[in-house]
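Heads up, one of the protein chains got dropped from this complex, but the rest are sitting where they should.
Per-chain residue numbering starts at 1, and chain names A, B and C are given in the order in which the chains are listed.
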């Protein structure tokens, strides 16, 4: 067992997978000598050489598109997008190539690629260093979309992604990189893609969240329990394909649900989760499916009070839960 | 009054706005001499010259990004993206620049630009000539997203878009270009952005749709009425900001709703509409909010039976409506 | 006679290619032409859906570079690479099944006609987004370098596609890392209706290589022997780890952008002029000169190929489309089946 931060979990997952399988390689901006702007790839170029840890030019189209090409001929690329804000130039390659090459070729070509994307707010990053943009990939069949909230999941899911045969968008929340630690087993382990985690059982209401919002929800629960409200807390972990069964079972049990999402509300992942709950287990609901989300303004303005106002937090979650409980 | 097809409505809107305001200009691939691959810009280069109807190189980044720049200094660009499938390279410019320049500058710079995007299936276009991708823009605050279903709306909304001061993604459904006609007034008219249209009043159930799916829903209604089901039919027209009031009022009245969307289901526009209905008018619902959508596979496979299987149609809508009615 | 033969031998020598190569190039060129003309006709008869992009007039630019490649060498094509499909050896029935989108197509009818590809034969099925496969092929070349394999990648694209940002990013990367890739630009003077003069302010797109630190060369793209030699040299160089080359082949498409395009943006005399530079008749003229071909031999060859094509078309047309349920397959690996929807 070793106490490990979220970012160390990611680094070690890459190091172990690279040692295990020589077809795994990394490409991205500043990931080599520098070890990445957040140091996620620290030491890896020393260990695995410049051929397997490639400092790319500022070319997000190529970082992803070149990785797809390499994946077609036997490699398992792990490209890094330095900030989720800069994934927009790669949309063409992700959507039109990675997500569809298996489909359009009737399964002849496959794309085992894991794009690591550093994302998320509450770091004073403003409009261009706080974005997530997970909803775009969530709506694209052919992609796997992951967002771990804990070091264990970060390591286990990243390993599953790298070993898998599908293109994965792997979101890492930069606010979590150094703020959370966990004891991780020394032996090799993976976390299955497609399974949500019930982090806490409860009976009055279900909270569904992912990424940083899982931690905000945890915070909210402390205060809610003081008021005698028993919350079941689900961390989605895999966004696509999302784990309907686990979420539905929980909501069937509690009959009430609050969905928490960091990104702007309209058209987000929780819109789907909410719509699906209403569509498929309507009869079990005793109150409206309620969302706590970022504001419907560009994610997110720079000045600290504006950033704070934009983001969901424990206080907002508590209020929403109480409203649903009192419904 | 003149009988006008959907595409003629679009052409005439551009011609009239260009005559009215010299800051309006067009840029896109094959739009000049050739008049566009669907002939939407036919005759406009002859009329307004090469400076105002610009045949661009194959550069979707520039087509949009250059238009944004021009918009900043007093122009009202109307760039064309030849197929919605090819809008992916422009995502960076649309999301990071157009949608956010007003916001990030505290309102100093504005971007009055209308991106015309030819979209949609049921034309034998396969994976790369059938896409819509409206959900990406629908989830981006700062953008206006329109999709007319009739010639009147096509003309009136396009004019509103061009005259407005916000960046607009204007989806034109290629299946409708020549398949529908309508008598249009000779005098100038506009259609307000942000207002849905109640196309038909009814009392048993509400169908909400847009674009080609509005027409599929109309078809479905014919058969439903024979079975004595009275349907209220709403055409969203504006996707962002969507007209919650009109939709909510209708569903409050009918207590039942079916949402019809051409694109894949997961993470689509109707997820938001469904989630919002469940969230905000929960008590009025007598049955689950039900969606009829494209399959959750890449939109869409080429072979005719596969394309047909992918798309919603009147038959599927009828079945879904009956299920909701019988609930 | 003897003198004549000696003469032929010497011109054969001059051309610097073996008889086998010359005949191989010609055979593929002719097959490509006949298949393409046949498919055009079938499309016009409504025998298959979608659309059709003819490459008639520019076959030498695809057959020439492809001839002699290994199966493991990768091609990243665009929409006019029927010649690469034929030459790299995708069976006729597979090519045609893909065009007809039938159940026996290896893609099961999911891809567009003209998006020729084959995993087995190392051709990446294109997405329609232009220059997309240029980026992917560059990534394949990057992989070959990491894997220390001496495979090469070949990317095909029109002059129009060079305006795309992704194209720039790919060539820039290939230059930095001296990747084993050869870029073939088919400059046919038009991108759909847009002339090359509105695509760039330079006359020769090979000049773009200067921005990436590797050589670019402009050649007569309708001389199949020249195209093959220049490309083969560049491929050999790439295989040795000496970096990429950009080859601009000047050529022309005889027909519309696709079969529904009347192409009346072009002047008729321009079309006529280029038809005179027909790569097939030019190759034949050389073969006649070399004594490698006679009219009779040619006719026999044509008839044989036509029969092969006809047989393949008949075989394909007898096969139905995939059943609708096929739409659910190949979205993910088997671990993640797609949820079925019932109404």
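Convention: a contact is a pair of C-beta atoms (placed from the backbone, for glycine too) under 8 Å apart; a residue touches a chain by one contact, two chains touch by 3 or more.
Note that the coordinates shown come from a computational prediction; the quantities given were computed from them, not determined experimentally.
Contacts of the undrawn chain with the visible chains, over the full complex, involve A, B, C.
The omitted chain makes contact with just one of the residues B:31, B:44 or B:75: B:75.
Per the touch definition above, the residue from A:20, A:178, A:203 or A:308 contacting the chain not shown is A:308. From the options B:142, B:156 or B:211, the residue with contact to the unseen chain in the full assembly is B:142. Although one chain is not drawn, its touching partners on chain C can still be listed: residues 163-169, 172, 175-176, 178, 197-202, 207-208, 210-214.
Residue positions on chain A in contact with the hidden chain: 29-30, 32-34, 37, 55-61, 83, 85-86, 88-89, 124-129, 265, 292, 295-298, 300-306, 308-310, 316, 319-320, 323, in rising order. Residues of chain B in contact with the chain left out of this view: 25, 51-52, 54, 56-57, 59, 61-62, 65-75, 77, 89, 92-93, 96-97, 100-110, 141-142, 144, 164-166, 193-194, 241.
In this text, only the chains that are shown with their structure count from here on.
The greater number of contacting C-beta pairs, out of the two interfaces A-C and B-C, is seen for A-C. Among the other chains, C has the CA centre that is most remote from the centre of chain B.
Between the Cα centres of chain A and chain B there is a gap of 30 Å.
Mean C-alpha positions place chain A and chain C at a centre distance of 41 Å.
Among all residues of chain A, those that touch two or more other chains are 89, 92, 96, 100, 103-104, 141-142. With touch defined as above, residues shared between interfaces to two or more other chains in chain C number as follows: 108-111, 127-129, 165-166, 331, 338.
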